[in-house]
Structures are given as C-alpha cells and as structure tokens.
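Now for chain A:
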Amino acid sequence: MPVIEVTGLAKDFRSGRAAVHALRDVTFAVDEGRFVTLVGPSGCGKSTLLAIMAGLIAPTRGEARIEGAPITAPMPAKIGMVFQDPTLLPWKSALANVEFPLALRHVDPATRRKRCMELLDLVGLSEFADHYPHELSGGMRQRVAIARGLAQDPRLILMDEPFAALDEQMRTRMGHDLLDIWEKTGKTIFFITHSLTEAIYLSDTVLVMSARPGRIIATLAIDFPRPRELDIIGSENFGRIRNRIWHLISERGE
Partner candidate 1 sequence: MSAALAGHLIFAALLFGGWELAGRLALVDASFLPPLPQVGAILWGFLHHDAFIGDLVLTATEVAVAFLIAAPLAISSGFLLGERLHLAATFNPVVHLVLAVPQSIFLPVFILAFGIGFLEKVLFGITHAYFIILVNSFAAVRSIPPALVAAARVFGATRAQVYTRIYLPAMLPLILTGLRLGMILCIIGVLLAEMYASRRGIGRLIFSWGESYQIPELIAGILLVSILTIAVNEAMRLIELRVGRFYRNAAGN
Partner candidate 2 sequence: MKARHIRIMLIAAALLVLWELIVRSGLVSPIIVAAPSDVLLAAKKDGAVFLRALLITVTEIGVAIVIAWTLGIVFGLIVGSSYLVAAATAPVLSSIFAIPLIILYPLLMAWLGVGPLSKVVFGVLAGFFPIALNTIDGVRAVDRGYVNFARSIGATRLETNALIVFPLALPAIVSGLRVGTGLVVIGVIVTEMLASLGGLGYVISYHRSLFDTGHVYFGMALALLIALGVNIALTRLDRRIGHWRLQQQGES
C-alpha cells in the first residue's frame, strides 16, 4: 500500500516576466517502510518537489497524497522534514530542540523529555543532550535535526540533501548511521541528493529526474541485500548502476 502517491505533478513559477517550469508531469509512488531517493542535476526541481510533498507550496497541476489524503498544507503528525541546514534554534539545547515540536503541541514535559531522550539515544547523542548547537559539529547538529524530525512520530520523513554540507567522510558515516536509524524505526524515507553514490548506497529505489522542467525519467530498483556495509560502494555492480544513472542524467540533462 503506497504511503505517498504523486500524480501528474507540475509546478510553474513566475520569475519577473518569465514563467519558469520547474516540474512537469511527475508521477511516482512510495511504498511503506521503503527508502527512496531522488537524484537529478542541479536546478532540476528536486527541492520544489519536496516542498510540494511537504505541503509547503501548492502544485500548479496534479496532486500529492499521503495515505490517500491530499497534501495541501504541512501535516506534522504524518510528515517530518530534515533540511540541508539543520535550522536548530541556537538558544536551545539539543534536547530542547528535539522537544520543540512536541512543546508546541503542548505534550506534557515528562512524556516529551522521555521520548526525546530516546530519540537522542537513537541518533547517538544522548551524552550531548544539554549541549548547545554552537558546541556541536555539523554532523552532530544534523543528527539532532533528524531526531527532531522523528519527534512527532511521522510515517514519512522527507530529507532535502541533509548531508550536502558535510565533508565526504562525515557524509559517508552519516549515511551508514541513517540506515541504522531507518531500520530501527521502520519509517518511510524520501531522500533527495546530488550524490549518486549516496543514492545507490542508501535506497531501495532510485528515481532519476531530468533537468528542468523536471520529470521522472527512470526508476531503478537497488537489490543489494540489507544491512548494507560501506564496502559495497567499491563493488563492480555498484559501479555499473552508478554509470547507468550518470548516463541517464547526462543524456537527458543540459
């Protein structure tokens, strides 16, 4: 049963006088508990698509649905988000940041503290609960952001290039840890990235998007068995898949 269904999505913007066609006829579905990644060239509309799926902007045509219900506004109980910039509130501790969405919902302090400490534990930061964002590294801040995204226990997590600002080693490690978290929580994850390696390593399915106006030009099933170790990245099979995606993007690209 698909958690997310996107049908015929299109989005046009006005930029000055000209109309910009960001997305054109995007259609796909994501099943429950799957890890799906969207890759595509820069500026192809990936972030726009994510914003529509999050309910932050409305599509020009078509629609997105979650569990059958149309997405017209943010649904924090069902959809959690992690952005490229962790956007942690600098004057709150890590724990307070994770608790923030629950505090807004007026969840009582004891309950939310317990739940959020569990989440911090899940992302490996329980010792840093009282630290402030400026005391944490970039990777740690992003982990707090992930814990925060899980705070309201949504079905679906949308992630917009969350590791793009990290250096390569940190990025690889975060990917590995993310898979860990995903397997433990059983969420459905929709992930956006530039990095083909990251996409293939992490996902069950990779959606390949064309350059603007963005369309899904291919859907690849990634069959590596789970749990996946980092050394599959060097394997021949991995390289073949990456080449394939690369060709798809560059042929239909600029």
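How were these candidates chosen? In short, all candidates are chains of the complex that A comes from, given by their letters.
Just so it is clear, a contact is a pair of C-beta atoms (placed from the backbone, for glycine too) under 8 Å apart; a residue touches a chain by one contact, two chains touch by 3 or more; residues count from 1.
On a predicted model such as this, the values are computed, not experimentally measured, just so you know.
Any copy counted, the candidate of 1 or 2 that touches chain A in this complex is 2. Within the complex formed with candidate 2, the chain A residues making contact are 51, 54, 56, 74-77, 79-81, 83, 85, 87, 89-91, 100-101, 104-105, 132-135, 152.
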